[in-house]
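Only one protein chain is missing from this complex, and each of the others stays in its spot.
And then subunit A:
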């Protein structure tokens, strides 16, 4: 366990050295948030309420989503693991007396923790300076929201781990990542809130794992509680279930990949 704490700490420190990249990412998130918010405001000007969202909810959604860009990494970056598989450096990794899944998970959670402080907070604060945002007034709600953030990060990691691990079978995992980074923002509610889809479509998308990275955390933050089962606990349970499924799949794939390397010779 110690080693994974150490890897988490190194992951955090590592990303803290990328000052310029972090500043650029905050800038992009804020600008994209401003544009997205302006478009939605125009839309809500025509219709003050769409499927349970009002204009303030929509703008808040945009900035929570932008704040999740770093930790949940819906649109990347891909895990370095992908590159290590491609170049064969993975051999060195497999010789470590540590689980590759837990190793990369700790590493990525270190990265996520850093981005919460260095990207999420300033991005959301910038949004709050420009627009009136809907903030929870109940401290418990903030705690639930923090929980959804952690689970969203785990799911974001699990997806990227699976994409990267596909490189054991495909010559290059880049294609898989590219397609997913195109579709995931739509399914997640990152590009536009899922409530803008027709309700039957939104209801299906909401229970899929992508929504668990953005739409579900946003709704917990907004106090919408639309997840079947009701209440923030239901939302977190849904996220936790997806995290467990995807990480379980990750563990399975890891075991397969290790066997492939060791028995078949890569």
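We adopt the following convention: contacts are C-beta pairs under 8 Å (C-beta built on N, C-alpha and C of every residue); 3 or more make two chains touch, one makes a residue touch a chain; residues count from 1.
Following the convention adopted for this analysis, contacts and distances are computed from a predicted model.
S.K.: Missing chain, UniProt name, options "Electron transfer flavoprotein subunit alpha/FixB family protein", "STAS domain-containing protein", "Sarcosine oxidase subunit delta" or "ATP-binding cassette domain-containing protein": which is it?
M.R.: Going by UniProt, the chain not displayed is called "ATP-binding cassette domain-containing protein".
S.K.: Going by the contact rule already stated, which one of A:46, A:95, A:129 or A:171 would touch the omitted chain in the full complex?
M.R.: With A:46, A:95, A:129 or A:171 as choices, the missing chain is touched by A:95.
S.K.: Can you work out which residue in A:39, A:117, A:178 or A:262 touches the chain that's missing from view?
M.R.: Among A:39, A:117, A:178 or A:262, only A:262 touches the chain that is not shown.
S.K.: So that we can see where the missing chain sits, which residues of subunit A does it touch?
M.R.: Touch set of subunit A with respect to the missing chain: 2-3, 5-7, 10, 13-14, 17-18, 88-89, 91-92, 94-98, 261-263, 265.
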